[in-house]
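Below you will find the structure I want to go over with you.
With one protein chain removed, the remaining protein chains of the complex are shown where they sit.
By written order: A, B and C. Residues from 1 in each chain.
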Amino acid sequence: MKKETALIVGAGQGLSASLCRLFVKEGMQVALASRDPSKLDELADQTGAATYGCDATEREDVERLLEAVAQDIGPPNVVVYNPSYRVRGPFVDLDPEGVRKALLITSFGGFLVAQAAARQMLERGSGTMLFTGASASVKGYPQSASFAMGKFALRGMCQSLARELHPKNIHIAHFVIDGGIRPPGQASAGDDAMLSPDAIAETYLFTHRQDRSAWTWEIELRPWVEAF
Amino acid sequence: MKKETALIVGAGQGLSASLCRLFVKEGMQVALASRDPSKLDELADQTGAATYGCDATEREDVERLLEAVAQDIGPPNVVVYNPSYRVRGPFVDLDPEGVRKALLITSFGGFLVAQAAARQMLERGSGTMLFTGASASVKGYPQSASFAMGKFALRGMCQSLARELHPKNIHIAHFVIDGGIRPPGQASAGDDAMLSPDAIAETYLFTHRQDRSAWTWEIELRPWVEAF
Amino acid sequence: MKKETALIVGAGQGLSASLCRLFVKEGMQVALASRDPSKLDELADQTGAATYGCDATEREDVERLLEAVAQDIGPPNVVVYNPSYRVRGPFVDLDPEGVRKALLITSFGGFLVAQAAARQMLERGSGTMLFTGASASVKGYPQSASFAMGKFALRGMCQSLARELHPKNIHIAHFVIDGGIRPPGQASAGDDAMLSPDAIAETYLFTHRQDRSAWTWEIELRPWVEAF
Partner (left out) sequence: MKKETALIVGAGQGLSASLCRLFVKEGMQVALASRDPSKLDELADQTGAATYGCDATEREDVERLLEAVAQDIGPPNVVVYNPSYRVRGPFVDLDPEGVRKALLITSFGGFLVAQAAARQMLERGSGTMLFTGASASVKGYPQSASFAMGKFALRGMCQSLARELHPKNIHIAHFVIDGGIRPPGQASAGDDAMLSPDAIAETYLFTHRQDRSAWTWEIELRPWVEAF
């Protein structure tokens, strides 16, 4: 039986690394994409994952990425979108260019990746897309308008996409990560007032494997001690 | 190592049976409670589960149940609350006694079970409670006020409970089952426009096992073809 | 032209008094109902409102109330439901009878009043029902399960009712009062970190008068300085 394949966009040291290790452990072939793929070398060495350079806000970059991945390891069964960007501070002091960048990286990049992936998944008739949200996906905090804008927009896209693609056998899931993620090196053990990226990865994998008669489109994850 | 124990309240042929079979398969000892325990005989025979009679809306019944379970198989690590009741029809025609009963069975019974279970779990310092909601937990449909009242109330209790007990290492989760559940006999295979109770049970189990650094308090489950 | 009539259930010194005064000032005839109508005497003297005794959790009381009001001043154009009850404290210490009472007064009473009022409004072909919610209508706070249960249930009923009765020209609105209400004597002036009941009453009246092409079913009200 052919191995499942996964593409993780916005791959870095944290959640993406946990996802990569878990997916590989579960027998999947993994592609990692980042604007600066050199920082993926160590993870690639450890896991055998393939790495790709891609600016997720550039349409051509994204389309090239999906084609390359399809050619190299096959059209992905699972696509994960992680990138985000924000500027913080008093509303009147926010740099408009930072706000625009936040919208583009956090949500428009998600659109581009989802669109290119959807084409491959519709052709195959199946697939899973997993999007990383944050507390700011459902709650606009003071001094953090740009993060709310990008993450709300990504969530709106995911909901629209779930309504459109679930009946086409493509599972869309949006994760509201409501708390800080532990730094690399404490992925599976450490201060459990912060989310373990390994634990988050388990929920991503479980969601991917849900029977389609009982799909979840959104899941909130929060440390046991986190006020909400 | 001691076996984990589970108590399923409102046990019948559908979701409860799937939960019972899965929990037993995973090595747990299971107690089933129902107003009419005779209807649990077959499932008990198949799985070795213990059965108990209990009217979940009666405080003494519920306290006796939790004591008996603790004595027989140990204080439960997992408690599931399933019961619900409703009357339907044009709002002006709803029988007030039916509406009162809907509130009591769907939400007040959940309170009584949660309170008795919380006492045992707080003493042990750990535990999981899983509550079965419905589309009506988050959306009040026309001609269905009593169901919305009971299920909204149960959800409000769960959210309050999660905020209070998560920091005490007791995991509260509320499941929004958004669609029809397949009839017994088609639990794991059948029309996947309806939720497989076996698939729902997998998500309950996974939630119970989530690492406490990344707990979910609410999960919506819906067939892939269900409009939402 | 015939005067509009209003029935305020759960009338006391606070919001109900502000509503009564505003409705009378706007030319409406007002009926006030309370379990203990003697406490309404002063307000009745000041405003000319009629007063009625009624236990809102008793079906016969409620039906008698609506009949009496219809006879005395005509079937109400506006019905307001205010009563609530709660017990507070650690979840395991909550008195179950207090929780049951909270459910019955906060939500079941609302159902009974809504049902009796709906019969009259459907016959006339128009009407407005206004329900008083709280922060706890949309957020379950720790140590406050009973309040969440009652207020979530009331909100679920209102949403169901709005979906069912809006197309029959009966306007249902639910108000999420997110903050403390000023004590009597400071209704229109005072510490604006607390809600002025006179200001709340203005929003109730405005909602009643909304053109039916643009109805609101839920409104949150919160002091400018209140964190949310």
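Heads up, the rule we're going with is that a contact is a pair of C-beta atoms (placed from the backbone, for glycine too) under 8 Å apart; a residue touches a chain by one contact, two chains touch by 3 or more.
Computed from a predicted model, the values in this text were never measured in an experiment.
Peer 1: Which displayed chains does the hidden chain touch?
Peer 2: Missing chain, whole complex, touching shown chains: A, C.
Peer 1: Out of C:20, C:40, C:87 or C:195, which is the one that touches the chain we can't see?
Peer 2: Here the residue in touch with the unshown chain is C:195.
Peer 1: Out of A:33, A:145, A:176 or A:219, point to the residue that touches the absent chain in the complete complex.
Peer 2: Considering all chains, including the one not shown, the answer is A:145.
Peer 1: Among C:27, C:125 or C:167, which residue is in contact with the omitted chain in the full complex?
Peer 2: Of the candidates C:27, C:125 or C:167, C:167 is in touch with the missing chain.
Peer 1: Touching the hidden chain in the full complex, which residues of subunit C are there? Just list them.
Peer 2: 162-163, 166-167, 169, 171, 182, 192-196, 198-200, 202-203, 206, 210-228
Peer 1: Going by the touch rule given at the top, which residues of subunit A touch the chain that is not shown?
Peer 2: Interface residues of subunit A facing the absent chain: 59, 90-92, 94, 96, 99-100, 103-104, 107-108, 111-112, 114-115, 118-119, 122, 136, 139-145, 148-165.
Convention: only the chains that are shown with their structure count from here on.
Peer 1: Which chains, if any, touch subunit A and subunit B both?
Peer 2: Both-contact set = empty.
Peer 1: Using C-alpha centres only, name the chain that sits farthest from subunit C.
Peer 2: Here the answer is chain A, farthest from subunit C.
Peer 1: Going by the contact rule already set, what residues in subunit B reach two or more other chains?
Peer 2: 162-163, in rising order.
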